[in-house]
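Quick one: this structure, given as structure tokens, is what I'll be asking you about.
A single protein chain has been removed from this complex, and every other one stays in its place.
Moving on to chain A:
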Amino acid sequence: MKLLTGVTATIALSTGIAMAQDVSGDAVKIGAMVDMTGVYSANGGMGAVLGAEMAIEDFGGEVNGKPIELLSANYQNRVDVASNLAREWVDQEGVDMIIESTDSAAAIAIQNIGKEKDILTVAAGSASTALTNNECSPTGIHYVYDTFALATGTGNAIVKNGLTDWFFITADYAFGHSLEENTATVVKELGGNVINTVRHPFKATDYSSFILQAQSSGAQVVAFANAGTDFSTALKQASEFGVVQGGQTIAGMLVFLTDIYALGLDVAQGLTYTTGFYWDYNDETRAFAERFKERHGSMPTMIHAGFYSAVTHYLKGVEATGSDDPATVRAWMGENPINDFFAKDGYIREDGRMMHTMYLAQVKSPEESEGEDDVAKVLREIPAEEAYMPLAKSTCSLVNG
């Protein structure tokens, strides 16, 4: 990788700025913008870059006789660094496609750069539905999951399992509110009810009063509409208060495989969540996961797998159309279904949403687990149309003119 960056830098230096535009014709360049040192480094980070690398290797390293180059950068969770580097990649390195694993602000910024400079962008790590609504782009694809799918998937499946009384512990900012709202809507539509909602500040450290309220509320489901450290802290404290042992189900809205590893089965057991990918689902996913683990040291998260799948689908598009023109490749990618270990008959809608089956999963108890990687089981498949926001509700200008 270092060598690759070095080589690219040398090319950029030797050809100069004026000629950099033509380089795009000599190679297909993919830029991976990831956070390698911050909160997204485990679920995205180096593993995501590896996913892209493996996709390129499996593709043969070249497409239509032209080499495929991968550039990657650690944007350190700083939107300005991400924005600066993405622009530089496009303007000076001639990058054809940018794939990211980031927070929503950087993802939207990169997608907007793609819109402005006519470059294909794939959001594989971000959760924000804004990517396919207000901020949607004709050259932007949202690949792996979004908050709507996670929230409604979990809400839907749990109510259908007969657990109808919900208690929400929600992070008090737009992200938490939207998770809660999406879930609550589904719960109510299916005849469930929301007993109560409490809001906790962003990055709170003490959840005891919220958890005690949830326990005494008599709700069947305690739902955490939060993510990251908020979620881990809340879940650890819920475990200390014995929420699951008291007969309540805990629903998580944004849970990555790496979160479960970090929390451990003792703490996370019984947690029900929605995911876009689980490694131990079928032979194909297991085959990829084993290969991935060999090089990365741990099983792939849905973002890692999504990087592989998205890069592969993009390269197929370049191969089939013989072009790296964003509009042409984007059109091909939309017309042709995605069939690999990650998605079955996945397709990309006009708002940029990649529609694929989601999975409702539950964390195993330590007794059930048969090894360090055996942490969850898939309870049911959630068809794409059920999981994702219907196109009719989209506020994307490409859909509703």
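Note that in this section a contact is a pair of C-beta atoms (placed from the backbone, for glycine too) under 8 Å apart; a residue touches a chain by one contact, two chains touch by 3 or more; residues count from 1.
To be clear about the criterion, contacts and distances are computed from a predicted model.
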item: Chain excluded from display, named as in UniProt, from "Autoinducer 2 import system permease protein LsrC", "Acyl-CoA dehydrogenase", "Amino acid/amide ABC transporter membrane protein 2, HAAT family" or "Catalase"; value: "Amino acid/amide ABC transporter membrane protein 2, HAAT family"
item: Contact with the hidden chain (one of A:104, A:220 or A:394); value: A:104
item: Residue numbers in chain A that touch the chain omitted from display; value: 1-2, 5, 9, 36-37, 41, 45-46, 49, 71-81, 83-85, 87-88, 91-92, 103-105, 108-109, 112, 128, 130, 135, 172-175, 201-202
